[in-house]
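Dropping a structure here in structure tokens format, bear with me for questions.
One protein chain is absent from this view; the other protein chains keep their places.
Here is chain A:
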Amino acid sequence: MRVPLSWLREYVDLPGDVTGRDVAEKLIRAGLEVETVEESDLTGPLVVGKVLTYENEPQKNGKTIRWCSLDIGKDEPQWVVCGAHNFEVGDLVVVVLPGAVLPGGFAISARKTYGHVSNGMICSSAELGLGDDGMHGIVVLEPGEGTPGDDAIELLSLRDDVLDIAVTPDRGYCLSIRGVAREAATAYGVELKDPADLTLNGSGANGYPVRVDDAEACSVFVTRTVTGIDAKALSPRWMQKRLLASGMRPISIGVDVANYVMLELGQPIHTYDQARLSGEIVVRRANAGEKLMTLDDQTRELDAEDLLITDDSGPIGVAGVMGGASTEISDATTDVVIEAAHFDPIVIARASRRHKLSSEASRRFEREVDPNLPRYAAQRVADLLAEYAGGTILPDETVVDTHPKPAPVTLRADHAARVAGAVITLDETVRHLTSVGCTVEAAAADAVAAPLAAGVHAPALAEVGATTVGSTHVEGADLLTVTPPSWRPDLRDPNDFAEEAIRLFGFDNVPSVLPAAPGGQGLTVSQRRRRRVATALVGAGLTEVVSYPFTGDADFDAMGVPADDVRRTTVKLVNPISDEEPSMQTTLLATLLRTAERNVGRGANDLAIFQTGLVFLPKAETKPAPLPSVAQRPSDAEIQSLYDALPDQPLHVGVVLTGALTPTGWWGKGRPAGWADAVQIARLIASVVGVEPVVKNVELAPWHPGRCAEFSVEGTVVGHAGELHPKVCQAFGLPARSSAVELDLDALIAAGPESITAHPFSSYPVAKEDVALIVPAEVAAADVQAALAEGAGELLESVRLFDVYTGEQIGEGKKSLAFALRFRAPDRTLKENEVADARQAAVQVTVDRFGAVQRVG
């Protein structure tokens, strides 16, 4: 809502020296979101001039200029050059003199042009910052609008500050000068001159016939008729100026007056050419298949839920959203039917959304308009048309009004103080509520305070409810009965009234008190371990990144994910940012590889990045989530079905390594990051959360089929690590042999211990034994190691693989694995034969299980 300060001043007696910024500051403190204040950079001298003489002088460039003498209230005439021709001798014009600065920073000086010295110039509407008035020339004032030498800045209110206010949904009334003026009057503690306070001269009957079929959707419908207007008349300059300053273009007197009254009072107006109406106006819902061409020349298919204005010809408007083209007023119109109505906010909001049509009218109706306004607004439109378009107002008037009166609410007199936690006296509370337009009375003796939330059964409040209080004044009352004004339909609950009292009391005057929470338990085990994983990864040299969770087929294709892979079953969005990425990620790598690609593209070849984030896994059966009532807590079953309807969303951790892990340097040759580094990082993550995973080779996209490790815990797969498939590296533009990890961090953490129990450790000497075993090449080292551990028994302290050998000496298809075993007993020094026996038992399991042969020498 754009609010010119000069317009505001008409209804609020603001101190003369306040600026737009001052008013903005006050309004912001009162809760209006003033986004910008436009301050004019115009400075004079700018005066009214009377054209004394002019000469038409054709120029070589084909133009004809006028060499004019002007009376600007001085002894000598002012001589200027003018390019426009829309004026005659005797006309009053606006003259800018040397030394002035026009809007946009255009400094004016006397200058030589077309063979003359021009001492200033005659101004057009655009040059004065009033916008294009469509005149294709300079501004010609009405006779008597001023006298030569008058300050034109003051006369035309040219230096006006404009406040741009973002009106929040609860303050629909502030989509009008009237509403903002009310706030400004309260803020400055001055009287409001209500522009709606005008004399009604309608008879209340016999107006244009109207029938409302849906009184809930249309609770008020008023029409007035003005006959014999000159539709071609120009709107007065002040009205055009205000419309322009408010961001609307002047169009014609009929349209301008309707827009002006909407801006002034907040009541949207529609005007019909009476000659083009046929029969009774009927307000009803649409029938199937009905169509309407709206004022923007679009033919719209109507929905059965749309509320329509119709006549015998069919639909002539979508109520509260946009009128129809067929009954539009035109230059030929003489008789105008004015509609001022009140529509249900939800009906209008839905229609506006359905037709993707947000109009000045719908924006206001959606936020609810003062239901008392229609008769006054229609009167105002009629008055303005009569005055400026020469029409005659018929006394006949149609008034359909079934709107309920605002309901009074009873609340504790100290409610605002209790909500604020501040000392707000009863007097202050009453004063503030009254200033926003409420009627405040002491509650009747048997009144009961309204529940804090409507729908909650009223508390007994015995200690105050039974108190007898006077009925005509509120001093000492324990309960108040407050009736909100018609323009504040948002005031319904006790807290709504508390907010009004507190904001006017001043949020700054509320004390600052830190509440004492009961003792907390700190971070949960999961929250703590997630932090430690991140810290460990950073310690290992990885950098955390974030990326969007959106993905699509292109990512899965690039990753080589097969068509029937479960990861391609995704949660999809109705309105994704990009149609190419309609899905929520089922694997972190989809988006992490794109991030790696971006970094490599920016020259970072050696990359070690990680990310944690949710993945979105649809359930086998997807059900819609219910929308239970908000009147009370949903049942446990309803809450459960809310949760059940959602996809599984475990937290994953992903890692991508590209290029060199260690660079080549003075220490020697560098080492590329490879599959083993990826597997080791996965192991690191597992050990941070206290889990010992089982690792085995598997084949899975996007990894290299021979270089992918599957991690599992207690039989459940928790993720994978290894080298990426060469085609995947290529598809994402990554260096060859890049590698990646993805683990289900939630599952890993859940598998970890709640806490750690200490075990005693032995102080007796260790016995070390090495063993080399020749096994078939396809046997996994981890399995051989597990077999050794199993066979070695309780004396085994640790087993570690320290060498892998393949070659001629041991034959094709075989490999030699060398392990270091450490034995130790808790209670004694081990004897040689005990160690030898344990070693032999360990080897024996590998012999039995894998046909291992001990390698000697």
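By definition in this document, contacts are C-beta pairs under 8 Å (C-beta built on N, C-alpha and C of every residue); 3 or more make two chains touch, one makes a residue touch a chain; residues count from 1.
Definition applied: contacts and distances are computed from a predicted model.
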| item | value |
| --- | --- |
| Protein name (UniProt record) of the chain left out of view, among "Phenylalanine--tRNA ligase alpha subunit", "Bicarbonate transport ATP-binding protein CmpD", "Putative ATP-dependent transporter SufC" or "Molybdopterin synthase sulfur carrier subunit" | "Phenylalanine--tRNA ligase alpha subunit" |
| Candidate in contact with the missing chain, chosen from A:357, A:386 or A:510 | A:510 |
| Contacting the left-out chain in the complete assembly, out of A:544, A:557 or A:580 | A:544 |
| Option from A:9, A:29 or A:822 whose C-beta touches the chain left out | A:29 |
| Selected residue (touches chain absent from view) among A:647, A:674, A:690 or A:735 | A:647 |
| Residue among A:117, A:304, A:444 or A:625 touching the omitted chain | A:625 |
| Touch list for chain A against the chain that is not drawn | 28-31, 33, 168-171, 345-346, 349-350, 353, 366-367, 418-422, 451-456, 459, 493-496, 498-499, 502-503, 507-508, 510-524, 527, 531, 534-535, 537-549, 571-577, 584, 595, 598-599, 602, 604, 607-609, 611, 613-614, 616, 622, 624-628, 630-634, 639, 642-643, 645-647, 649, 661-663, 665-667, 670 |
